[in-house]
Each structure stands twice: as structure tokens, then as C-alpha cells.
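Got a structure for you, written out below as C-alpha cells; questions coming shortly.
What you see is the complex with one protein chain gone and the rest in place.
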Amino acid sequence: GTGAKAETFRWAFQGDAQSLDPHILNETFTIGFHSNIYEGLIRRDEDLKIQPALATSWEMMEPTRWRFHLREGVTFHNGNEFNADDVIFSFQRILKEGSDMGSKLAPGTEVVKVDDYTVDFITENPNPILHYEWADVFIMDKEWAEKNSATQPSDVAKGEENYAAFNANGTGPFKVQSRETDVKTVLVPNEDWWDEPKHNLTEVVFTPISSDATRVAALLSGEIDMMYPVPVQDLRRVDSNAGTSTMTGPELRTIFLGMDQMRDELLYSNVEGENPFKDQRVREAFYRAIDINAIKQKIMRGQSDPSALMISPFLFERADEFERLAYDPDKAKELLAEAGYPDGFQLQMDCPNNRYVNDEAICQAVVAMLAKVGVQVDLNAQPKAQYFAKALAYDVSFYLLGWTPSSLDSYNVLANLIMCLDREKTPIQAKFNYGGYCNPKVDELANEVLVETDQEARNDKIEEAFRTLHEDRGYIPLHQQYLAWGKRDNIDLVQRPDNQFMLYRVNVN
Amino acid sequence: MIAFIVRRLLQSLVVMLVVALLAFSMFRFIGDPVNQMVGVDTTEEVRENLRERLGLNDPVSVQFGRFVVNAAQLDFGISYQHKKEVSNLLAERAPATLELAFLSAIFALIVGVPMGVYTGLHRDSWLSKVFLTVSLVGISLPTFLIGILMIFIFSVWLGWLPSFGRGEVVDLGFWSTGLLTVSGWQAAIMPSITLGLFQMTLIMRLVRAEMLEVLRTDYVKFARARGLPNRAVHFGHALKNTLVPVITITGLQLGSIIAFAIITETVFQWPGMGLMFLQAIQTVDIPIMAAYLILIAFIFVVINLIVDILYYVVDPRLRIDRATAAGH
Amino acid sequence: MSVVSSLPGRRGADMLRRAWDSDIAYSFRQSKVTMVAAAVTLVYFVFALFAPWIAPHDPYDLSSVSLMDSFMPPVWEEGGDPRFLLGSDDQGRGILSTIIYGSRISLAVGFASVIFAAVLGVTLGLIAGYAGGAVDAFIMRVAEVQLSFPAILIALLIDGVARGVLGNEAQGDIAYFVIILSIGLSFWVQYARTVRGSCMVEKNKEYVQAARVIGVRPALVVFRHVLPNVLGPVLVIATITLALAIITEATLSFLGVGVPPTSPSLGTMIRIGNDFLFSGEWWITIFPGVALAVLVLAVNLLGDWLRDALNPKLR
Amino acid sequence: MNETTTFADSAGATARPRGNRPVLEVEKLRVEFPTRKGTLRAVDDISFHIDEGEVLGVVGESGAGKSMTGTAIIGLLEPPGRIAGGEVRLEGERIDNLPYEKMRRYRGARIGMVFQDPLTSLNPLYTVGFHLTETIRTHSDLSEKQARQRALDLLSEVGIPAPERRIDQYPHQFSGGMRQRVVVALALCANPRLIIADEPTTALDVSIQAQIIRLLQRLCREHGASVMLITHDMGVIAETADRVAVMYAGRIAEVGPVQEVVKNAQHPYTEGLMGAIPTIGGTHEDLVQIKGSMPRLTQIPSGCAFHPRCPKAFDRCRRERPELMPAGRSEAACWLHDPAEKGRRRGNG
Partner (left out) sequence: MAEVAAPQGPVATGETLLSVRDLGKTFDVSAPFLNRVLQGQPRVHLTAVDDVSFDIPRGSTFSLVGESGCGKSTVARLVVGLYRPSQGRVEFEGTDLARIQTRRQMAPLRRKWAMIFQDPYASLNPRWRVADIVAEPIRYHGLLSGGQAIRTRVGELLELVGLSALDGEKYPHEFSGGQRQRISIARALASEPDFIVCDEPTSALDVSVQAQILNLMKRLQRELGLTYLFISHDLAVVYHISDYVGVMYLGRLVEWSDARLLFSNPRHPYTRMLLDAIPDLEMSGRARTPVGGEVPSPIAPPAGCHFNPRCPFADERCRSETPMALKVGVGEVRCHAVEEGRLPEPESA
């Protein structure tokens, strides 16, 4: 098309943003969707570098005090001025009932207004990466929220809808023009955006299409301009189709298998009186039973990078020092025999079936591979909502999970997945360590990583922590899946490895 | 007539109450509703508090009463998943489903009835055999397979029709219709055919069977013996008499159409209630399931009422024992 | 002939001949389509019953399945592997073997639910039809409630309820019972209505009154006299609902609420294969789809024929 | 409720307008049904005629082929049944091979038919008036209004009280006898030359039966129509018919003036039949009993179909099939009446 005319951009994803309330759910797509409407103090560019957004600059005044200078002259979509009150309000709001963003602010952190455009954050402990995750802490308009009684992300007991869940009022490059949950959301450019728009769109129509085949068909038939994810098996098809092409690249997410190592007896297994996963040999046997290359070749069709680490090599520069244990079913059998399970045993595996690329197929393959070393696995593949409900109740024995450190830093991995699970603490320590892997040495290292400001020393500590985990076979990392976006050839866009979609960088040619 | 309608209404009320009881039991006894509302790390105290506030500690009968009263006011609570009022969700989605169901039913009728009449009248012609065979295939192919194949052929291969969604929708206040735009009609073609195919074959076979039956009756023979032209015999006498069971079955089938819409909506990403219901099942979103249950029952009851009244209109004998009519 | 028939040895042969001469057998022999349908159905049955001996592989034996064998095209296509006649699926299971095992599940679930529905429906129908009055009204009201929820919806609901009640256990063996229960529950009304109708006709027939004059107990009258005479339509419904049940199971599996993917039924296979339609691995979905359609078609054809053959009015 | 007087005059009427020209001639009519066990011959080479203004009674046991004969004449045989041979002539015009449309125009207009069951002969969804006007307008070009007037006239003619009120009622609002009157009215709508009445009274009560028979008799006389009256009630025939044809297993066993057939049966079957009918005032002795029952059409015996049951059967009966031959004042299909046979037997005896 030519530049001057109205450019409508239609795109699809497999689901909808669950809500328009920016604090209600810490989920990649929802946040990514919000990031086109709302903004945080900082933002990430296409290489995930931190850029100033609603804050123009910041500095660490003391190890426990950070100062943020806010951008002046920014207005919300409804015309209200943006200022320090909104920042304080938003950071308070993420700690309230119903918010999923509470972990973005360390406990005990105080938010202090210095002046209308300056805010200080006073933390209990030093934190060199305090703001790394704040690209996802979106700033809401305090007045607007108060006026519409949306000062809290949700209050189930009240039995009322949350206004902010269906209406949005951000400072971002796009405004919500209309929205029907799960059906269609129409965005229009925010003419008063503070930044220079780098797009030529006049309207954005978003449609969730959950069926993979339908979504692909819609792209192929030209009904939509862009969509993701493209099922790996359809990449070739989309590429070979005239007028459409794919964009792929490794994602930051690491897919891995977890094992319950905290209970004395597994919840779902025929082994009584003991927990086989407490034995490092069993964990290693599992590790070695899995043919990651077969998974890459057959299930991922090459669209994955097998990983020895629980973090993407992009995010940890010394990742190449690690190597996966080789696929060795015979060794696995030996190990099992040594551990006292010469005939294997039975257990149940929990697996989401609509969360990650080919998640269910991977699990099925894992089940088949384990069968070859004598371990019989009952697969319980379920939709993500059920899966996460179950996993978060720590009601799993063996499971598949994926993790993207939202701060793009190893500490996030350590803190969420690898440190000892402590459910007594608020917030829960290592909340997503569903299997309860625990090695005090790692905890110690992680705590040091948090406050270590010297990059090299910090990396050493991280390396040691990961090494310990690796030796313990605490997790079985599988791979980093690839992003797979499909688009029409006349669309110009940038793909970020964290799978967030920046509408303000889209151009229709 | 009044007594008849009143009786029907009373029966409908009983049906609705039973369904409400089912829905309520689902609501109340499947899992702990509180668990669905709060996070895992919520303390017991907060839960108890919530329980009290939600009235979950009242006697079950009181709760049921409240449930019915609320349901009667279209208040089904808040969806666990969408955190939105279920009635609003359903209201948003209902037009899509109802339009789809309506189009499918129309399709099924205007294609099914003539085909049924034809095959009934020309029992042994080759075209009848073709119709019958095709109709059997129609019954034997699962809806989802038909949908997938249609998308494959008409959207992907030929690129004639959109593969998903409702096209452009015009908002008429409480109702959003796709029937006022070209793209809306285009989008509706494949889903309504997919959905209506099964019912169409059913109706066709029903009409055929009824025609064969009626053509055998004495009054048709007598009509022929009086020298009436074929047109009058076939359409005036035979077809009209087949209408009674056809109306009944079609009415009942409308309910099925709405239920089968779940599959069609999934395949075509049609933004209707069925799609939402399926998602609700997967996420055990009880309020939506319960409300959908009640809604479907309500639609069924209304259709039944209409069918009964139509029955009344068509058949002067006022025979109301539908059970026997629907028996074959 | 009757003299001969009293000899026990010849009696079987005699019955066979009578069966062969009967109207039903005749109309069966007249209809080629029906014979083909019966043959096809029989083949499915044999396959289902003897799957372990017939299928080239056991797709449920995961230790024999290798991921590296996945996505093999059918033998006649380039790159086909003779071990996998019809190709293999995304997990390396042979399509042919999986179809054979899948039909077994489809048929088993179909039969179990039809039997469940028939027993329930016939019993309730007989009670309603014979007792009449309030009992009848009550059962028929219940049927009406039931009718407002078509099969697929009931199945989904029960599945949803089962998920809620049983948690994720519903995925395991219980999944089969849930499916059978839900499909069965949604079909009983047809039986009940038909049987009730026939029962009300039959119970006023004079042979029933003759039994009552003798003093035979009502339960016995129903069981010995009425029941055998209402079984004709029941058989027809059973055949038709068998086809429906198979489709319903496939649909549920397609919607992802059916049997678990590790022991796939035809519907699950189609769902899995559906993802590979565009990428060219058509055999994963097309063969099971064809297998399902052919099975259902054959059963439907049988049902169709049976309906006509048992309908005296059409003779 | 004043029919009593209306019909009082019709009782006992014997004189009928008689022409010599046959209205209906049936010659060697044969009706067949192809079945799995071979072709079944429901009507086997039967010939008879009906004169102008004449009432021909057709009697016979169930399955003898009476209805098939009637249905074949009016051209309403249902497939797979078909006319396999012979001719049907209506007032000299051959009608068994007419194209459908032409024959359709004759039905109702030139041949009317009345079926057995008045309960099912009328479409329950239409009013009686609709039935009548529909038929009237099919066969004439009267306006809707005129047709309705004619319908009203017809209704009162068949003795329906208050036709103005009744005409817009539905069949289920009529009693059995009333309905049969309507059916008769419908058959007479277009003044057909021939009425085929297939057991018009069997479903009715005795008292109503008498009324309907009389009505039919009177109307046909007034309209100058001939009647083929099918029944298995010998009494009805005796009261109504001029001549009677006795059918057995698809053939006519005997045909003749009604008095003759009843009182002086020539065919052993007719004889047996007459003896089997209990009569009031007769003795309490056992009835005459023909052994066995009529054969199924698939197993018709060779020769005379009646021979296995016939007390007088002799060799020839088993071998050769007798055609109708003069016997007394009637005709009978029985070798006993073959002159040659008579001579031979006399000679033998």
C-alpha cells in the first residue's frame, strides 16, 4: 500500500490478553499486549537494552536508595497529566490483593515522592538490578483509577467487575478503541504520545485465534497480516506461500523438566516409602534417558536450541562453559539399577498442553523415552490454567515448565526456580520451584549474587550456582524454543527475543 | 388453549427449576468456590471471611433460593477466568451463537425439507438415491472433520471464504449482528453449513420417512381417488401432515444446533457462547458452565413452547401427546 | 419339516435355514450396500478384538515407540518406511497400528455407552409405559430435562464436573468411564421414549391381557411379554446411537476432553493430525478421519437398513 | 336427527333405472405383485361387467382380491403392484392404459371410490368443507363461492344436519357415521358414472351400516350411477345388489343375479359360504363348514383353486382350471357345470 492511506494492521495470537488491567497477571503475552498501551518507568528496545521511558533517568543515590526522574509533559489517554503520584499509586497497586506483580518490588521497599517528577525507592537490601523488571510495571492514572474504583486489581468477594479490566488508560503509543474479550480488540494510535512513532498504522485489529490450523489458514489466506506462534511444522508452509514469510529466532524462555525432591514419598508414584528423586542417580538417569536431539529434530523441527542451563545463553555470557549430559539410555538404566530400581518404577507427569511450543508432544516424547529405560509415566496433559493451578499447589511429581527471567538476569532464575522453596515466607521464596530442589550452597550464592555489584565476581558466583545445580541434576533443562512469527511480506516489524510485540515498530508497506 | 399454555409454562418452570438445581449443585459442590476465587497463598482466615461474605455458610436451601432468585435476575456471578459478570459475557456472545444457529436452522430447513419431499415422492429415482447416500455420508462425517475440510478447501486452497471469525459486525445496541455486512455473510457461510449439515440430513430423512408414511394413508389414497392433481395431493395433503413431526423434531434439533455450535465455533473461531463454554470447561469456570446450562435449558424450553403452540396451530385435533409423535 | 425339526440334531440347522429364509435375511441379501457395510463393520470388529495380533506395532507400548520414526509418510510416498504402511505420527507411532487400536477404543466406548444407555432407557421406558400415570409423567419430565441437553453438551458438562470433582485424576482410566457415562446418559431418552411408546401400544394388546387374565405378575408381564416385543426398535436405535456414540467420542477427543493422548482414539488422532494438515503430513489426520468416517458410515448404513427391514410398513 | 323420515321412503325400493349399455367392462384383468418368492397374482384373469344403474356386489373372503380389483379399475394400484393383463373399459373407453394425468381427471369425475374406514379417509388437518370444495373445484370451474354452495347442498343431501355449521368443522368433530356420509358426498361430488365402494360399512355399527347402505343406494339411483359394492357381508349384498360376483383366491367363482346366488348357489364354494353364515331363526345345529382356509396367493393349488377344500372335487378339478361357464341362471367356474363333464358323469353314473 502507499503511505498516505489508512493502514489497518490485523494480527492474531493464540489467546487473548486476559484482562486490560496491567497488574492482574504476570504473563508474557498479556504484559506484551499491555506494553503497547501502558508504559513503565523504563522500557526495553529490540535488543532488550534498557531505555528510558516514563523515567528519563535514574541513579543509585545509596546502595539502598534509587532516584527516578520522571518524564514531564506526558499525558494519559484520557488527557490527565502523568506525575509522581501516579508512579507511587501504581507501585502500591501492584502489592494489593489480586495483583500478580507483587514480586517486582522487593518486600519492604518504600516509594517516596520527592517532587512531582521525582520519586525515590528505598530498599531494605542493596539491589543492583532493582529496575530490570520494571519495564513490566505499568503506570496507571491514579485519578482515573480512583474515579472508577479500580484502585485494586480485583476484589472477588465484592462480586463486581473491575473497571480497569475492560478499559485502559495508559500513556503508551496506542489507545484502546474497542474491546470484546476473546473476540476482538481494536487499537488506534495515541496522537499525543511523547515519543516519535516509528509506525505508519492508523488502526490495529487484534483477534485471538486459538486453533493453530485456523490461525495459519487466516494468515495464508491474507485475512490477517501477522500472527504468532506459527506451529513449527507449518513454518515451511508459511514461508513457501506467496506473500507470507516467517521470522524465527531463539526465545529467552528455557523449557525444562522438574522433579519433586522435597517429599519423602512421591505424590504420584508406585514407589512407596521413599522418593526416588531424592537420589541423584535417578535424576541423572532421567536426564540421560532423554534424547534432546530427537526432540529438536522431530518435534521442534530444528526450531530449538538444546540447553544445558536453566537460562538462555543470551542472558548469561558464560553459558558455553556448560554442556548437557549425553543421551545414554544404557547408562540411565545402570543408574536406575544402582539406585535400586532395576525395573524402573511408575509415576505421573504433569504437562501443560497449550502453553509452550509443542509442549504436549514433548511430554509424550519424554514419556516414551523414559519407557525405554523402564520408567512408566502416566501423562497428565492439561490446559495451562489447570496445570498452573495444580503446579502452584505443589501437587506434582514430575513436570514440564518454561521460564523466562523477566529481569533478563540469572538472579531471577536462581530466585524463582533454584533457591530452596520456602512457603512460610511472604512472598514465598522460590515460588516456582515446584519440585522443591534445595541446596543451601546455592541459596548462599544466590544471596551473594543479589548484592554483588562487581560484574565479574557476580558472574563467578552465578556460574558456581549453576554448576552446583548441574552436578545435583536438580533440573533437566531441555531447550530454548524458537520464536516463530508469521507475517505478510509487506509488513515490517521487529522481533524481540522475549516474544513481546512492539506495535510501534510496525510498518505496512 | 390457555390451560394448555399454562400447563406448558408450569412444566417449563419445573424443568427450569431442575436445571437450576443441577447448575447450583455444580456451583456449590464441585470444588470449593472459594478456592477458585483466591490464590493458593491466601490464608484460611481470609478464606473463611470470604466464605461468610459469599453466604456459603448459609443452609443449602437458602443458598439455592438465592441462586434461583439471582439467576432469575440474570445474575450468575463473576466468571473465575474472565473476572467479569457471566451474564455480560453471555450477552456479548449470545448474538454470535444465535445468529449462527438461526442461519444453520434456516439452511437445514430450506434444503432439508425439499430434499426430503423429493426423496419421499420419488422413492426409487436415482437422484433420491444420491440424496440419501450423500445424506448418510453427511451424518457419518463428524462436524469437526467437515469444518476442517471446508477450511482447507475454501479458505486455504481457493481463498474464497474467510476461515474464521464473524467478519464485520454491526452493533445495534444490545445486539451485534454480522448479517448487515458482506463480510459478515461471507464469514457465516461455512460455519452455518457445517453446523446445519447434520440437522439438514436429519430433517431430510425425517421428512422422507414421514412422506412415505403419509403417502400410504387412506386419506391420501382417497385424495387420489377423488382425482386431485398431484400437487394438491403431495403438498396440500401429504406435506402438510408431515409438518407436525417435522416441527417437533426441528424444534428439538434447534437445541442440538446450539450445542453443536460448540464444535463449529471452535473450528471456525466463531466468537459465540460455545467457544466460551468450551474454554470454561477446560478451566473449570463453574459460573460460566452453570449459566450456559441454564441458558440452554431456557432456550430449549422456549423453543418447546413455541413448538407446542405451532403444533396447536397446525393440528386441529389438538393432540398434545408429542411423545408419540416424536417417537419415530 | 416340522417332523424333522423335532430332532434335536437338526434343530440348529433348521433354525439357521429359517433365519436364512426370514424376511430380514432376505432384505439383507437383496441389498449389496448393506452387505458391504456389514462386512466393513465386521472387519472393524475383528480388528478391534484382535488388535494385538493384527496391528504391526503396539502403539501403546511406549518403549517400542521411537521419536526418530516420527512423520514417516505412507510407504508409497517418497521416504516411506515399510514398517509403517500408512506412515507414522508425530510420536513415531504407526498410523495403521494406531488406527487399529484407536478403532478398538472407539468401538469399545461406543458399545459400552450404547449398552449403558439402552439398559437405562429401556428400563425407564418400560416402567413409564407400563405403569403410566404419575410415574410416567415423572420419567418423561426428567427425559425432557435431559433432552434439552444434547449429547455433546452433556458429555462436556459431565467431563467438566468430573474434572471439578476428581481433579486431574479424570485424565487417567476414569476418563473412559466419564466418557461412557456421559455419552450413555445423553442417549437414554431416545430408548425410553420409543420403548415407552411401544410399551403403551403393546400393553393394550390382547396377548398382554391374556397373560393378565392368567394372573401373571406385572413385572413378569413386562419382562416376558412386553420386552421382547419392543426390542426391534431398540435394536435400530442402538445401531444408530452406536454410530452417534462413536462420533461423539471422537468429537470429545477432538475437543480435548476425551481419552488421553497416550492411548489415542480416532478422534484424538484426528485432533493431533489436524496440526499437521498444512505442513504436508496429511496422513496423520486423513487416514484416521477416513477410518472414522468409514466405520460410522458402515454402522449407519446397517442402522438404516435395519430400520427399514424391521419396519413392517415399508415392506 | 330427522333422517328417519328422510330415508323412510327409500326402504324396499326395488325398481331401478336400468340401461343395457354396460358402464364398466372388465376383461381378463390380471393384477400382479412381484415378490421375493416369485410373482404373486392377486387378481387372476377376471372378467365381468356392470350395467348402467346396476349394483354389482363383490363378495369373498379376506385376501380374495376384491380390493385389488377395485383399485386396479380406478388405476390406483400401488407399486410394485401392476396390471399385468386384460382390459378395463369405462363406457366403452379403455382406461387401464391411460396416461396418469388423463386417468386422474377421470377419477372422481367419472369413477368415484369410497373406502372402508371413514376415520382415516379424511385428512385430519382440513375441514370437511375444504375437502368438498377442493374436489368440486378440481373437476369443475366453479368459483370458490359456488363450490361452497354446492358443498353445502351435498352435505344436506347426504343427511348432515345443519350443514352451515358443520361445513367448517374438522373430521374429528364428526362421528363415524357422519364421516362416512361426508366420504360418500365426496365420492359423488362430480357425479361419477361409477362408484366403487370398498367395504363402505364394515367399520360401522349395525344401525349406522343400514343407514349408509341406504344412503348409497338412494344417491346412486338419483345420480344415475352404477355401483361396484365390495364387501364380505353377504347380508349387505343380498339387500343391495342386483347381481353378485363371488371371488375366491383372485378369481371369480360365480357370478349371477343375487337371488340366484344366495338361494341357489351353483359353485360348491358359494354353497359352502352360504351354509357357513349363521342365520337368525335357523337351527342351533352346527354350521356348514368348509374345511381349511383360503390358500395363500403364493401357494395356489393347480387346477381349480378350490379343489383341496371342495367336497365334490374330482380329478379334472386338480388338473384343469375351470373358466366361468353358464350354470343355471348364473355363471360359475366349476367343472360340475361343464356340459361335457355333466354328460360324462351322467354316463359314468
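By written order: A, B, C and D. Residues from 1 in each chain.
Everything below uses one rule, namely that contacts are C-beta pairs under 8 Å (C-beta built on N, C-alpha and C of every residue); 3 or more make two chains touch, one makes a residue touch a chain.
Remember, it's a predicted structure, so these values are computed and weren't measured experimentally.
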item	value
Chain not shown: contacting residue from D:S47, D:S156, D:Q169 or D:Q259	D:Q259
Among C:A25, C:V40, C:V216 or C:L310, residue touching the chain not depicted	C:V216
Contacting the left-out chain in the complete assembly, out of C:F50, C:F138 or C:Y207	C:Y207
Residue touching the undisplayed chain, where the options are D:I50, D:I74, D:L90 or D:V236	D:V236
Residue ranges of subunit C at the interface with the undisplayed chain	2-3, 5-6, 205-207, 209-217, 225, 228-229
Where the unshown chain meets subunit D, residue by residue	1-4, 6-8, 11-12, 61-62, 175-178, 205-211, 213-214, 232-236, 238-240, 258-259, 262, 272-273, 275-282, 284, 286-291, 293-294
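The working rule: only the chains that are shown with their structure count from here on.
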item	value
Chain nearest the overall C-alpha centroid of the shown protein atoms	B
For subunit A paired with subunit C, centre-to-centre distance based on mean C-alpha positions, whole Å	46
In subunit C, residues with contacts to at least two other chains	163, 256, 274, 277-278
Residues of subunit B touching subunit A in the complex	37-38, 40-41, 50, 53-54, 77-78, 81-85, 88-89, 92, 148, 151-152, 155-156, 159, 162-165, 266-269, 271, 275-276, 279, 282-284
Sites on subunit A touched by subunit C in the complex	212-213, 216-217, 220, 231, 233-234, 236-237, 291, 294-295, 297-299, 350, 353, 360-361, 364-365, 367-369, 371-372, 374, 376, 378-383, 386, 390
Contacting residues of subunit B [partner subunit D, same complex]	217-230, 232, 236-237, 240-241, 314-317
